[in-house]
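Right, one structure below, let's go through it.
All protein chains of the complex are present and in place, except for one that has been dropped.
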Amino acid sequence: MAEPMQLCNISENNFEQCTKCSICTTVCPVAAVTTDYPGPKQAGPDGERYRLKDPAYYDKMLKLCLNCKRCEVACPSNVHIADIIQRARMQASVGKHASLRDTMLASTDLLGTMATLVAPVTNATLGLKPVKLVMDSVMAIDKHRTFPAYSGTKFETWYKRHAASSQGAYPHHVSYFHGCYVNYNFPRLGQDLVKVMNAVGYGVHLLAKEQCCGVALIANGLYKQARRQGRVNAASIRQAVNAEHRTVLTTSSSCTFNLRDEYPSILDIDTSDVRDGIMLATRFLYNLVDEGSIKLIFKQDYKRRIAYHTACHMQRMGWQLYSIEMLRMIPGLDLQVLEQECCGISGTYGFKKENYERSQAIGSVLFKHIADAQVEAVATDCETCKWQIEMSTGLPVENPISILADALDVEATRKANGL
Amino acid sequence: MRMDTVIMGGGLSALTCGITLAKHGKRVTIVASGQSTLLFNGGSMELLGSIDGQEVTAPLEAVATLPDNHPYRKIGTERIASLASEAKQLLDDAGINMEGRPDANHWRITPMGVAKPAWLTLSDHMRIDDLSHLPAKRVALMAIRGYLDQPNSMLAQGLRSLGMEVKVVEFSTSDITSLRRSPSEMRATSLAKHLMSNSALQRVAEQINALANEADLVLLPSVLGQNDDNDFRTLQSMVNKPLRLVATLPPAVAGMRMQAQLRHYFRMLGGTYLMGDTAVSGTFDQDRLTAVTTAKLGDMPLKADHFVLATGSFVSRGLMADYERVYEPVLGVDVDADADRECWTRFGVLNAQAYTQYGVATDNSLRCLIEGKPITNLRAIGSVLSGHDAIKMGDGTGVSMLTALAAAHDIIGR
Partner (left out) sequence: MVTNDIYNKEYDVIIVGGGATGAGTARDCALRGLSVLLVERNDYSTGATGRNHGLMHSGARYAVTDGESASECISENMILRRIARHCVEETDGLFITLPEDDLQYQQTFVDACQRAGIRADIIDPAEARRIEPAVNPSLIGAVRVPDASIDPFRLTVANLLDARMHGAETLNHHEVEGLIINQNRVEGVKLLSKRDGRHVEVRGRVVVNACGIWGQRIAQMAGAKISMFPARGALLIFGHRVNNMVINRCRKPANADILVPDDTVCVIGTTSDHIPIETVDDMRVTREEVDVLLKEGVKIAPSLATTRIIRAYAGVRPLVASDDDPSGRSISRGIVCLDHAKRDDIEGFITITGGKMMTYRLMGEIATNAVCAKLGNTAPCVTAAQPLPGSEEGGPSQSDLTKRYSFGERAAIGRHGSLAARIEKDNDIDNALVCECEGVTVGEIKYAVHQLHVHNLVNLRRRTRVGMGTCQGKLCSCRAASLLGEINHDVKGAQEDLAAFLDERWKGMRPVAWGDTLREAQLTAHIYEGLCGLDKVVDLQGKEDAQ
């Protein structure tokens, strides 16, 4: 036969590769704690065949999906189960408006900009009991939640004031997609990255224009807005990777996953030409050490016992290996790698009143593992996991880059790298 | 990234091989393309169950009569006994409590009440050592109300045909009833999650104690303990009769438990398990494989001294068939398979199907071949191997464990 015939099976998100083996149902953290959610198999490939016939088969219980992607990781047939569910939700949302609460939670940079201006007030206000009660009843944001504190100075402001001018002097260069969390809530992580990269001879540059990657917008059904911001980011990344030949580093696994994989699969923004140029800083650093291009020297007296939690999207990317191996390079670090479990927060999901109990129930397995590990801190690459684990276990949670920065003997490292 | 050994595939054979290597201090990475077919295992290992439709009672003896291309013959008939005892030891070390012996099969009880020959069975699962000496005369079969993955009437009939008096006792508890609110997710594995707490187990125990008075043995669907057999032990301590579990339709709790325990043990030994990544291609240097590229690590391939192909059969996509041919998709190594599609299968669903014996071709050291020439540092183990038939011969799990051990020994250098 002349033309290629039946050599492969192509279907959207591979839904037709599903052999109905039901393995995905065994790892779904939502189905494990509520009978309202039909599980990934029903919500994904099973339901999809009917939705293709008639969109009326969409079931609103699909909104309970966390989009943690554990089903996709477990699937032996490479079916993009969670993508199927996300796309179904997106199609069903056409013409519908998100609630004020969801819009507010999702608009991380709008909220961030406003909050940073009045950080002390905001932090105080968001923490006050009466305010929390109003948020709980009017906004349906659960009263148990504390919003991550807003920093008085944005990372971008700090960078311009204290770092920008010196970056050009380094022999190598990278760009940095810092994300909203670093910008508004936790500039220290960005500062840590600059510190580590500078120590091994890399100047760090901001993108021409960075907006929120949109992960929260997608989760809250604000697809149009997400697509608009996604296009801006894609253009900036393209400029950095293709024109300036700089790898775009990240320190958030969720932003990274969103930029690399959800842009094309959910938002239909093709980033295939620059996808390999976007990576987590730990992967970038690991590769440099592995190929012998840089050396890291750690403090002699550093001694800590830390557990590593693989964030769901980190596991979906398959990159936990790099963060773990980087941390293992620190001689004084006793690293306990936890079994992969979902923490239950899933971005803004756990902030919603209706999800609070479910969110905590999902996380309970992980919290127990953390307690059993008897560590002084937890490392993870995801900021929302950080909030959830800090709130639920009382332990501090740090990004691997911050731990590296802390353990690094900067002067010795600079010297070892010929600076 | 450089390792001593990279194993492609993450199921029983991969973990057996990985654990053995890690125990010998090797740096091992397992690339697991999703969960494995262990999740369809009802709690037993089979060495050899059947030859030409005849049930095997003494597998160690029967191995000698297998054809030359069977993996057991390749690794050497004389090694089977010692590898089998090593496999049992490995399972013990991983905390997987199984009973049985390689020289004489016992019988496991299937979800349909059929007694099938087996080598090892989880000690909390029902097994019969001797069909003429049944472990119990009067059996209470606890049937979970509203649970569809246990064909209770078939199971009861099967047990009766073996000579037991069986009473089917339907029951439920508040935990079970609330789970049934889900139209789709009342599966064995979900029940196991809902029956983890002492209070939930206590509610099951109360039902058993109230309803199974006259029985010598109480059977419960295998819905306990996806991490270990502690939940079973707890329940047994609350029940005043001997208790055993019986396999259900998949996904199976027993298989999930074995997978979790093996993976945990491998991690404890320092192994790296990449869940949800897939080996997609290899780089060769003459007769050696030097690196494997995975879907997620992308432009940073995994380099190693040794590689092991443990990617499974068609169902796990270790083998692929399309309109024209059967092939091995990762490295393109030689396969033993008929070229003509018409020969792969035949009508009659219970007839022997040729495709179930297809697999990659190897030499007697289990080294993969390309155009007939061995790749010196690439071994194939488990279901991806040709010449055996998990479905018709009942040799799948045995081949997985024993070829994995043989390959590990070759790599370590006995």
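Labels for the chains are A and B, by order of writing; each one numbers its residues from 1.
In the analysis below, a residue touches a chain if its C-beta (ideal position, glycine included) is under 8 Å from a C-beta of that chain, and two chains touch if they have at least 3 such contacts.
Note that the structure is predicted; figures quoted are calculated from it, not measured.
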Among A:Pro29, A:Gly47 or A:Gly230, residue touching the chain not depicted: A:Gly47
Residue touching the undisplayed chain, where the options are B:Asp4, B:Asp322 or B:Asp336: B:Asp322
Selected from B:Gly348, B:Gly372 or B:Gly413 as touching the chain missing from the view: B:Gly348
Sites on chain B contacted by the missing partner chain, in the whole complex: 37, 40-42, 110-112, 114-116, 145-146, 148-149, 151-154, 156-158, 177, 180-184, 186, 247, 249-250, 252, 313-315, 317, 320-323, 341-342, 344-351, 353, 355-356, 390-392, 394, 396
Chain A residues that touch the omitted chain in the full complex: 1, 3-11, 15-22, 36-38, 41-42, 46-50, 52-54, 56-57, 59-61, 77
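Everything that follows uses one rule, which is that only the chains that are shown with their structure count from here on.
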Centroid distance [mean C-alpha coordinates] between chain B and chain A, Å: 35
Touch list for chain B against partner chain A, complex: 1-2, 33-37, 39-40, 178-185, 187, 189-190, 193, 226, 250-251, 256, 264, 267, 272, 274-278, 294-300, 315-317, 322-324
Chain B contact footprint on chain A (complex, rising order): 5-8, 19, 21-23, 25-27, 31-32, 35-36, 38-39, 41-42, 72-78, 276, 283, 286-287, 290, 315-319, 321, 324-325, 337, 339-340
